[in-house]
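Handing you a structure now.
With one protein chain withheld, the remaining protein chains of the complex are depicted in position.
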Amino acid sequence: MLYPITTIHYVILSAALLLIGTVGFLTRRNIVIILMSIELILNAVNINLVAFSERFQAMEGQIFAIFVIAVAVAEAAVGLGILIALFRNRETVASDEIDLLKW
Amino acid sequence: MNFLDAIWLIPLFPLFGAVLMFLIGRRLDPQPERSPEALEPELAEAMGEDAGQEHGHHPRFAPTRRLISWICPGTVLVSLLFSIGAVVQLAGLAEKAHQVILYTWLAGLPFHMGDGAVGRFAADLGFLLDPLSGVMILVVTFVGFFIHVYSIGYMGHETGYYRFFGYLNLFVFFMLTLVLANNYALLFVGWEGVGLCSYLLIGFYFHRKSASDAGIKAFVVNRIGDAAFILGIFMIFALTGTVRFLDVNQALHGLSAETAGFGVLSLTALLLFVGATGKSAQIPLYVWLPDAMEGPTPVSALIHAATMVTAGVYMVARSNALYSLAPETMAVVATIGALTAIFAASIAFAQNDIKRVLAYSTVSQLGYMFLAAGVGAYWVAIFHLFTHAFFKALLFLGSGSVIHAMGGEQDMRKMGGLKDKIPTTFWTMAVASLAIAGIPGFAGFFSKDEILWQAWSSPYGSKALWAVGTVTALMTAFYMWRLMYMTFWGECRADEHTKAHIHESPPVMTVPLTVLAAGSVLAGWLGVPKAWAFLPGSFHAFEHWLEPVWVAAAHEAGQGAHEAALEWALMGLSVLLAVAGILIARYLYVQRPELPDRIAEASGPLYPALLNKWYVDEIYNFLFVDGLAKGGGRVLGRFDQAIVDGGVNGAGWMTRFASAVSGWWDTWIVDGTVRLIAFAVKMISYPVRFLQTGFVQQYAAVILAGMAVALGYYLIK
Amino acid sequence: MVSAILFYLFALMILGGAVLMVTRRNAVHAALWLVVTLLGVAGVFLLRSAEFLFVVQIMLYIGGVVLLILFVIMLVNLDAEARQPRFHRQWLLALACAVVVGAEIVYVLLSGLEAFRLAPAVTAVQTGGSTERLADVLFSEYLLPFEIASILLLVAIVGSVVMAKKRI
Partner (left out) sequence: MSQYYTSTDHFVLIPALMLALFGCAVLLFDFLIFPHPKQRKWLIVFLIIGEIFTGAGLWRQQSFLSSYGLNELTAFNGTLTIDGFALFFNWLFVLLSVLVAIVSYRYLEIENEHHGEYYGLILLAQCGMFFMATGTDLITLFLGLELTALSFYVMVGFLRTQKRSNEAAMKYLLLGAFSSGLLVYGFSLFYGLSGSTKIVDVADALAAREPGDPLVVLAMAAVAVGVLFKVSAAPFHMWAPDAYEGAPTTITAFLATGSKAASFAFLMRIFLGPLESARPTWEPLLIGAAVLSLFIGNIAAVTQTNVKRLLAYSSISHAGYILLGLIAGNETGLIGVAVYVAVYAFMTLGAFLVLVALRRRDLIGEDIEDLAGLMESSPGYAVLMLIFMLSLAGIPPTAGFIGKYYILLALIQTGHYTLAVIAAVFVAVAIYYYFRIVRAMFVSERKETAPLASTFGIKVALAVSGVLTLGIGIYPDPFLRMAGFSLIR
């Protein structure tokens, strides 16, 4: 079960990371940490992709992973930019304090 | 000129007028700045719909306004002339149906139906002129034209003149589309369009809150019917593979009637009928029509008496092939019709608002039409529709003239003795009242008598239906003449100020009254009873004219055993009852005016029941609203505690919600179904909105929960 | 055997780092634990012979993103923030959702285990290193996504400038 290491180990590892990222996203108040949780989720995806890539002995997975990283970087940059704009107007980065829009 | 191929132009003329009004109407009729006093809502309310006509400030209007008075009635007149031309040419054809198909409007892809045949739901932008639609376009354009003319006088001092005529023209356009359509889908276009225009016109006096409420009510109730109607259209398509009237009739022709029980044909017919009850104000969807009388009086005359509300009857007659195959649904139609007739007539007994009496009378007369249709006598239904259009339009216009004379007063208890002051109005209204009461020689007599005879003799009819109809005839005569006696006889009960201003309306209003009065007498002579066989054939023209429209099965119904002696006897009885009704009204309201009050006192709970429209609205209230308001509030409270925040935001909303509930509670004492439905929707709306707390991670949690449910569904499966 | 031990070591880094990141009160600490996780992921990339990705992970992620995050934390950090609750009021509900989905995912993965179980990685005939092959494929077959990614990054730059700059 634990040895040898096969693709499924990576997939389970990835699922666990996805779960932790999701929990972080869902429970933390600080938006910066929520953004970090998104990074965890995307890293989980990358573990998957790289593991499959190795399994198929093909490069697509790795290439996909590069693009996922690019997307993660872009999202982080824009997200942090919006966060700064938000902080400038609201003086808070707590997720449960931004609820002007509702109902 | 070949008018037959130009029938597609008939609806377009009024559309042209309407578009013109929306485009340049505001320049032709610049809105004058309102004088301060007219801005006072209470004053406007107090002066009623004719506010500002006789008293107070007269806004000065641009001279180009006269152009509107020419254009809009003019377009309807052109349509009228084209209609006459087309119908005359139709009469010369051997095959009494002429279709003009412009292009395919809704293309459908072919698909296999249940029986393996390939259907193709294609609806044309096509028009069909046959005897039935011929009658309808004549009624619509003729009555429509005179009501337009009348409106020139009636709305002369109102602001928003161009809007009014624009809506009115738009309405005529949609109504003509409705009756000229050659398929159900296009009929539905007109069906929705007239609803929209009715809505806009009811709400025309938007400074009255009740008017805009009534508009909403009308629209929502109609929408309930429409949902059924559109499903019915799709059912027809599923059954026959087409929606064109002629093809549908042909396809249904071969089928045998569903006598075994309530099958798919009956369901289809029933769905269509539910649509018709919405538009034609039958039980249980009648509640909107009396409220619709908040609109200007010409609108009540045109839309809520003469044309739009008869669309349901027209549609049922149009679908006669389908109904003939569904005897159970026909029984439903006849029963609902008869019940509506007597029920509405009983309410009309005790109403004191002149327009409300007429409104309930309209509901009642529509019930008659459905009674006729339900017993398979479609031509009689259309005949009554035809005669009713004249005398009911006349009654409304006349009442408008009375209200005009009384400076906006609508309460009959404050009228009286107007006979000599407004003679033209009086005489024309008297003609209409005789007609609706069923006095021989006037139009209403012929059609109503034929309905009663068919109810008795048709294979679908029964003695019970006849009895209900006959009692209703007595009641009709009574309440109509109650109205006449209260309004025109006796002492004038108005205050001095109003009394001084009573005057006859200008000719632009009285001429339409006179023309319609002539119609109310003459229209009936097109369909005299069969017992009057001594008259030449042209007196039986109506039935003969419509004959090509009905498929054979439907037609047989009208040919019930014909015993002249029996027919004479029944006719005599109904005339006797009509005269009795008039005499009772005369006795009670002219000779012994103190009696009605004493009867009201002596009758125990009956009179208040009538006065309050049988407490229908209150019953709706008690059954549903009370329970919902209180129970729902409690459920909501618990919901909020249990779920999500339960916190500050929720509490704030609950307060607003609770106050909203109590606010509605007040208005509901006088309101029924629609508010109930609206309320029910709102009651569900709030919890749904509560889920949206504005808290971003809760949204994410819901997303995840959605995913959990989806995955769980597959894992369990 | 060595690779297995390394795998578990990296897995521990990844999951441990992630759990600590999610639970730390102080955002700076959380960011540092994120670095641990990212390093673990980089190690996994190395294990799976994705050397280029390993470099990208270290340079771009740890060098770029985490730095950016730290900057922002410094910029917006409020002392008050650190004293406030870590989790919001509904965290239990949210956690329940996440746990249910997680359980389902793991169940699904385990029941679909066969689909992924192949022989342990074969060493294929490799012409040149993994990075070289990657470049080869990336700039031929995946040229288009590469170009799209460049536009994506342009949008990200423009977007973050528009959002964060006071006057534009």
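In order of appearance the chains are A, B and C, and numbering begins at 1 in each one.
Just so it is clear, a residue touches a chain if its C-beta (ideal position, glycine included) is under 8 Å from a C-beta of that chain, and two chains touch if they have at least 3 such contacts.
Because the structure is predicted, anything quoted here is derived from the model rather than measured.
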{"item": "Interface partners of the hidden chain - shown chains only, full complex considered", "value": "A, B, C"}
{"item": "Per the touch definition above, residue among B:188, B:245, B:360 or B:542 touching the missing chain", "value": "B:188"}
{"item": "Contact partner of the left-out chain, one of C:19, C:32, C:46 or C:109", "value": "C:109"}
{"item": "Hidden-chain contact residue, picked from the options C:5, C:59 or C:162", "value": "C:162"}
{"item": "Residues belonging to chain B that touch the chain removed from view", "value": "22-23, 25-26, 31, 103-109, 111, 121, 125, 160, 163, 185, 188-189, 192, 196, 199-200, 203-204, 206-207, 211-212, 215-216, 219-220, 223-224, 226-227, 230-231, 234, 237-238, 678, 681-682, 684-686, 688-689, 691-692, 694, 696, 698-700, 702-703, 705-707, 709-711, 713-715, 717"}
{"item": "Touch residues of chain A, complete complex, unshown partner", "value": "7, 11, 14, 18, 21, 25, 31, 34-35, 38, 41-42, 44-45, 48-49, 51-52, 55-56, 58, 60-61, 63-64, 67-68, 71, 74-75, 78-79, 81-83, 85-86, 89-90, 95, 98-102"}
{"item": "Hidden partner interface residues of chain C, rising order", "value": "105, 108-109, 111-112, 115-116, 140-145, 148-149, 151-152, 154-156, 158-159, 162-163, 168"}
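In this text, only the chains that are shown with their structure count from here on.
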{"item": "Top chain pair, ranked by number of contacting C-beta pairs", "value": "A-C"}
{"item": "Between chain A and chain C, centroid-to-centroid distance (C-alpha), Å", "value": "6"}
{"item": "Gap in Å, rounded to a whole number, between the CA centres of chain B and chain A", "value": "62"}
{"item": "Per-residue overlap in chain A, given as positions that touch at least 2 other chains", "value": "22, 26-27, 95-96"}
{"item": "Multi-chain contact residues (two or more partners), chain C", "value": "88-89, 94, 97-98, 101, 105"}
{"item": "Sites on chain A touched by chain C in the complex", "value": "2-13, 15-24, 26-30, 32-33, 35-37, 39-40, 43, 46-47, 50-51, 53-55, 57, 59-60, 62-63, 65-67, 69-78, 80-85, 87-88, 91, 93-96"}
{"item": "Residues of chain A that touch chain B when the two form their complex", "value": "22, 25-27, 34, 95-96, 98-103"}
{"item": "Interface residues, chain B side, partner chain C - complex", "value": "644-645, 647, 695, 697-698, 700-701, 704-705, 707-708, 711-712, 715"}
